[in-house]
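Starting off with a structure, shown below.
Other chains of the complex are left out, but the ones given are in their true place.
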Amino acid sequence: MLVVMQSQATDQQVAAVERHIRELGLSPHPMRGPTRTAIGITGNTSAVDPTSLEGLPGVRELLRVTKPYKLASREMHLDDTVVRLPQTSFGPGTFTVVAGPCSVENEEMALRTAEFLMQRGVRLMRAGAYKPRTSPYSFQGLEEAGLDILDRVRRETGIGVVTEVMDAGHVELVEAAADMLQIGTRNMQNFILLKRIAKSTKPVLLKRGISATLEEWLMAAEYLLSGGNRNVVLCERGVRTFADHTRNTLDLSVIPPVKKHSHLPVIVDPSHGTGRREYVPPMSLAALAAGADGLMVEVHPDPLKALSDGPQSLDFAQFDKLLDSLKRLAEPLGRTIC
Amino acid sequence: MLVVMQSQATDQQVAAVERHIRELGLSPHPMRGPTRTAIGITGNTSAVDPTSLEGLPGVRELLRVTKPYKLASREMHLDDTVVRLPQTSFGPGTFTVVAGPCSVENEEMALRTAEFLMQRGVRLMRAGAYKPRTSPYSFQGLEEAGLDILDRVRRETGIGVVTEVMDAGHVELVEAAADMLQIGTRNMQNFILLKRIAKSTKPVLLKRGISATLEEWLMAAEYLLSGGNRNVVLCERGVRTFADHTRNTLDLSVIPPVKKHSHLPVIVDPSHGTGRREYVPPMSLAALAAGADGLMVEVHPDPLKALSDGPQSLDFAQFDKLLDSLKRLAEPLGRTIC
């Protein structure tokens, strides 16, 4: 940390700040420049809250130097993490595809989709039983009945199920039907939910909050990691900006910084990221080229009849075409689609 | 709703869209212009999901005309709503001040703050027992012990307590200690929590999500209203933008649109909105002048020692000065500080 003094700060004020730093058990390093003094702080700054320094007379601002995430940080864990599921894994060298409908609408469609995906070599199906909907008047998911369907489908087909948990009180129920727990964008900072899922033995898919900085996203992961769940996969799904050409602004530019600052795998959801089916294939290919570890894409047997997110779902033929393109592109990148 | 066809759309495509609209139980109104056809839709569009139309051949886009919120809408409820608590109320003619520390740190400071506020005529104290914190390593609030303190303080002083609920599973506990339930910015779209609080008899303070549009905010209120809780007060607390001159960007410009589109009271939190104590007084006065129904402001007996949000808390003397300024400004605006 660095305390920047005002240019008119007096020697007494500088001394008072140094004293306060020592009282916090830290070491001050004053540096006098031509226009002002800055005071570096060393020591274990994470244990105390030196923001109190900002209120001292003569202080202009406080600059933090150390990143607040530790377990999620690449500096603490140089090698890429591999997150393993019974059916597949997420990590270096592979590009793992998760596909399926926005929500479980009935057993027939869930089963039909799972069979189609398994036949194509896709080992993880996404499908929501609990659906976060902006409007109380929209379809809210089949809830427990949806979980039952998912459980039967995975037993019957062997596909792995990725599905969203919306509340700490639902975790036990969802765990029983899912192979991977999804934390949705609106719950990235639902800290009660994060703490509860940190106790789960199931791997987690942690979507980026709709306006989360990279640091906030990694801090949400830190809740999971520090609580005991080390199997965290990040998922970029579009952020909120002024831009209105797509439903959200899919931020592929976050992929290389995630790789630089963290060891966790990161995948991309171009369906929510763009909101329009025709933009999903080019953005999927771009996600692969940008270095993402996988893809989460909405596929529906009959998108025109989907109860939610129809306009952004691919039909089976469109998904087949996308999978072919991904395979062709993966080769020169030294990656395997799985 | 309005379906806009592509300029090259064929007559057959237009006819197919009209047919699809009728199948949804709605009425199509085709309008042929010089370059393209648009098709207006009338009928009860909220009952069906016509987004399926976006996938039909020849369709360029779908424009929604009706606002999706109903109970929160001024069009359905012309008069301003007054939200009444035992200690005070929120609504036209008054400017209701809620003040207090970020979090309950111990009984002594909570009691001291409550007594100070009551003496100044402030009837509602904010103070968090459960604290949403970006970092798992930060102070997370006293939790149940904090609720106990709040309950004792309100019995002893008569002040009303506004405190945050972070999880549906906590509602019962918090209800027992609070006069008003606060839904924090990170939980504005925690729909499980919204549905649960909709069943509570306590009034609700609904903070705006950090990147929520006005429509999404009113839709969150709609969850509460349609679930049975009509006592909803909105709270603007700063949104996320590119701007870095304050912690968040306090969006006072949302106040007049809230008043136009909704009948619900709306207050402003300049402490979280700006993140710096010195900006709190001018933004508080501006909130009053902009037409807000009240203020939520952080006050701490000793901000330098606060366990959270110290840099944005006023001390008692600063709060006194602000209250004086508010009273002087309220008069020409025909408002009463309470």
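To keep things simple, chains are lettered A and B as they appear, and every chain counts its residues starting from 1.
The working rule: a contact is a pair of C-beta atoms (placed from the backbone, for glycine too) under 8 Å apart; a residue touches a chain by one contact, two chains touch by 3 or more.
Being a predicted model, the structure only gives us computed values, none of them experimental.
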(request) Copy number for the full complex, please, knowing 2 are shown in place. (result) 4
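By our rule, only the chains that are shown with their structure count from here on.
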(message) Help me check something: in the complex, which residues belonging to subunit A touch subunit B?
(response) 46, 49, 51-52, 54-56, 68, 132-140, 166-170, 186-187, 189-193, 195, 210-211, 216, 219, 222-223, 226-227, 240, 277, 303-308, 310-311
